[in-house]
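Missing here: one protein chain of the complex. Every other protein chain is in place.
Naming follows writing order (A and B), and every chain is counted from residue 1.
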Amino acid sequence: MIDIDNLELSITDPESGTVKPVLKGISLSIQRGEAVGLVGESGSGKSMTLRCILGIEPRNSTVSGDIVFDGENLRALPAERMRRLRADKIALISQNPHAALNPVLPIETYLLEGMADAHRRNAQATRARAADMLEQVGIRSVDRVLKAFPHQLSGGMLQRVVIAGAISGKPGLLLADEPTTALDVTTQAEVAAILDEKRRDLGMSMIFVTHDLDLAAAVSDRLAVMRHGEIVEIGTPEQIRDSPQHPYTRMLMSIRPTLSGTPAGGTAYDGGSTAVGIPTGGGTAVARVSAAGNSASSVAAETQIGSTL
Amino acid sequence: MTSNESAVLGTQPAATPQRLPAAAGRLTSLRRRLGWVGIACAGIVAVVVLAALAGQFLVPYDPTVGSVTQRHLGYSAEHLLGTDQAGRDIFSRLLAGARTSLIGPLIVVITTAVAGSALALAAVWFGGKTDAFIGRVLDVLFAFPSLLLAILGVAIFGPGIVTASIALAVAYVPYSARVIRSVALRERNLPYVKAAELQGINGLTITLRHVLPNVWTQILTGSTINFGYAIVDLAALSFLGLGIQPPAADWGLMISNGQESLQQGFPEQSLYAGLCIVVTVAAMAYIGERLGGRAAAGRSKQ
Partner (left out) sequence: MRFLARRLSALVGVLLASSMIVFGALYLAPGSPEQFLVQGRTVSPEVLAAIRSQYSLDDPLPIRYWKWLSGLFTSDLGRSLLTQQDVGALIASRIPTTLSLAAFAAVLIIAFGVGLGILAGTRGGFAERIVIFASNLGIAVPTFFAALVLMSVLSVGLGWFPVFGAGDGVVDRIWHLTLPALALSLPAIAVVARITRTAIVDESESEHVLIAVARGLPKRIILWRHTVRNSLLPVSTAVGMQIAGLIAGAFVVEYAFTLDGIGALLVNSVQRKDFAVVQAIALIMVVAFGVVNLLVDLLYAIIDPRVRLEKGRS
């Protein structure tokens, strides 16, 4: 499906001219229908990896390496071909939906402009499909939501809209960049569950970026742990959980909140990184796992959140 | 001091690793703040200021006295830039005009800065009703386009550079007071000011000793920008015959005087005087923008 080979990225500061390496040789292969969780603290290069796949890395950055998607090298595609791939084959769900949607256009425009180009059907059919997509992600008052502007909807509602837009073209690859981090705790589980369910139904591949190890484990077939622009360990969630090989992974596992709500170990990792990089919502991580893992109803998820707090 | 310590204490490590000779260091920091264009602008401003200070001793001819036989002369060794419709030496008038063209704006800027910061600091320190009242008064002043307020002032107190300048300053005060107020408000809400207040230190002392120094940059950059506007607005008033009165040498007045000659095909005096204004204003605006931008950047970093 997608093969990332020795991807490197560095950013040049325009004023001082200093070059800062951000990605130091990322290699990662993802099979059709497979979900990979990309885990690490902020600044480890997770999001930047996704941006390289889409070709939207920041200005002043230098990229090398190959990203082969369905037989095409994304890093060497002509602009228009790359745009078609973004429109049809690769969809992004970003962290903050309120920033991702144009604030002065209604939801309807957001959905339709994403679909019109992908399918070129008549307007009425496209609109019906947009309404259908919203229903599929669990939105009931579809007409009201279609007419609403982004600021009138909650973060959770808006993230569902984004998911609806992302899966409407049945893309082969879903890139989720901390899709639940900006949401409030009660809706995080619901959104993660919907995303997971739709992905499995449609058989899409996914790269799920998060700093939340448990959430990643729940929605992914494999986990890749990133640190300082490198992938330090790849394995199934079970492998990572039961026998982490790299010291950094062990550290991540040890500071993970447990059911009792206190870090299990708390031993400092001596790799020179900043002290602790995994903020999680206390015991809620467990709730997310169960909710996302088998698409349990939000009521169940909330119940569990209540019991662990 | 290690970088760790400085992070804890919230201070910045020294910027320059090795000691430069003092003068060179100062030049480097000036260049970094203004850029080469900014230094050129500063040079232009320096020349204008010099002309304003010493111009009257350097003029080759009396700028206010002409001779009918010498009207509309072209360029020559005697008259570098020729003469105007009254036979006065244009170069001498430009040189002497620098003073009047700068004194007015200076009055405007100083009056604006003093009145604007006094109002802003009073509003911020006393807050509540005082703040609201000052806000209302400024709202009313905002309702007048600035040139209109200045013209109204001149209509009442009669034309002249001092009247025009003070009237213009009144028109500028609401703009400067509003900006300074917002900066001062942020400063006043900082913990150390609150702490000083809790220690029972007198409000005026805190305002003068802690708040004022921190809004100082804002006042300075605001004044630089206002200076440019004031040159243009005062020149407009002179142009309308409401500012400085003839036969004084003043750039705005020269443009106005030249209007008639211009229609007869002698645009020189208007053009030169106008260019003096444009170049001075553009240079000051550039410096103000650089300093303002830097000040803002410095703030956001903290």
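Definition applied: a residue touches a chain if its C-beta (ideal position, glycine included) is under 8 Å from a C-beta of that chain, and two chains touch if they have at least 3 such contacts.
This one's a predicted model, so the numbers in the text were calculated from it and none came from an experiment.
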Neighbouring displayed chains - absent chain, whole complex: A, B
Of B:Val114, B:Ile201, B:Leu220 or B:Leu262, the one touching the omitted chain in the full complex: B:Leu262
From A:Arg86, A:Arg127, A:Arg200 or A:Arg250, residue that would touch the chain that is not displayed: A:Arg86
Sole contact to the chain not displayed, among B:Ser146, B:Ser165, B:Thr207 or B:Thr224: B:Ser146
Positions on subunit A contacted by the hidden chain, ascending: 54, 56, 83-88, 91-92, 94, 96, 99-106, 113-114, 117, 149, 151-152, 165
Absent chain, residues of subunit B that touch it: 136, 139-140, 142-148, 151-152, 154-157, 228, 232, 235-236, 239-242, 255-256, 258-259, 262-263, 265, 267, 270-271, 274, 277-279, 281-282, 285-286
